[in-house]
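Note that one protein chain is taken out, while the other chains of the complex remain in position.
The block that comes next holds subunit A.
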Amino acid sequence: MTDIKRRSLLAGIAALGTGACAKIAGSETGQDLFDTAEDWHRAAQRTLAGRQRLAPEYAPEDRSPTFKGNGSLTVDTPQYRSELANGFANWRLSVSGLVEVPLSLSMEQLRALPQRTQITRHDCVEGWSAIGEWTGPQLSTLLDQAKVQPQANFIVFRCADTLYGRDYYESVDMIDAYHPQTIVAHLMNGKAIPEKNGAPLRMRIERQLGYKHAKYLTGVEAVASLDDIGDGKGGFWEDIGNYQWYAGI
């Protein structure tokens, strides 16, 4: 993580002045430099904020009057339309992968688990923010019930929506998966989550940017590596647009 290649760094800095930015960015050295900077940010933030420190929570009056929907605003399948029409009575969330007890939970079962309610700020990578109240079981509760195996390094979120013909998915490492504010939300501002905000289930991962907060959640999967999922970069936007996997900055 901290094994910065000094020669790459020096070569990169020297090349900056030549106006060859596009070449640097496209080169392996360039990508190494960007990845190193990203690793440093993650290491610095984890050192300063630890594993458990909470993102700020707000008072009810601090909530934004509405909550912007972005990315997928619906799921364009007949199944989803019929689920939406009958209040998601048959929606299920699977917990699978490297677990000893795979689960398939109904909405009722999720609501019966211990709940966490948090009023938090959502920061989109584009720059805007919205504040909303979210309620649902902590992801750690589900992972503990399913008994995640020790070789799992990441939790992958499976979603019902597609964009540009690809399935939306996201992933976090085990530190963010077990963070107390990482919840599987089924309520927003005390009501069922609106369609544009990810009905009926949406991840909340409050120390990270919005694109980590997967909507239309259908499954949670424990994996050892992200290499064989999608294009191997850990998420939809990471695959399609080369967005940073660690979305803490």
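Heads up, the rule we're going with is that contacts are C-beta pairs under 8 Å (C-beta built on N, C-alpha and C of every residue); 3 or more make two chains touch, one makes a residue touch a chain; residues count from 1.
Throughout what follows, contacts and distances are computed from a predicted model.
Enquirer: The complex lacks one chain in this depiction; which UniProt name from "Cytochrome b561 bacterial/Ni-hydrogenase domain-containing protein", "ABC transporter permease", "4Fe-4S ferredoxin-type domain-containing protein" or "Chitooligosaccharide deacetylase" does that chain carry?
Expert: From the choices "Cytochrome b561 bacterial/Ni-hydrogenase domain-containing protein", "ABC transporter permease", "4Fe-4S ferredoxin-type domain-containing protein" or "Chitooligosaccharide deacetylase", the unshown chain carries the UniProt name "Cytochrome b561 bacterial/Ni-hydrogenase domain-containing protein".
Enquirer: Of A:28, A:108, A:126 or A:228, which sits in contact with the chain we cannot see?
Expert: A:126
Enquirer: From the list A:37, A:187 or A:224, pick the residue that touches the absent chain.
Expert: Counting the whole complex, the residue in contact with the absent chain is A:37.
Enquirer: Name, in rising order, the residues on subunit A that touch the hidden chain in the full complex.
Expert: 13, 16-17, 21-22, 25, 33-34, 37-38, 40-42, 45, 48-49, 53-56, 58, 62, 64, 66, 68, 121, 123-131, 206-209, 237, 241-244, 246-249
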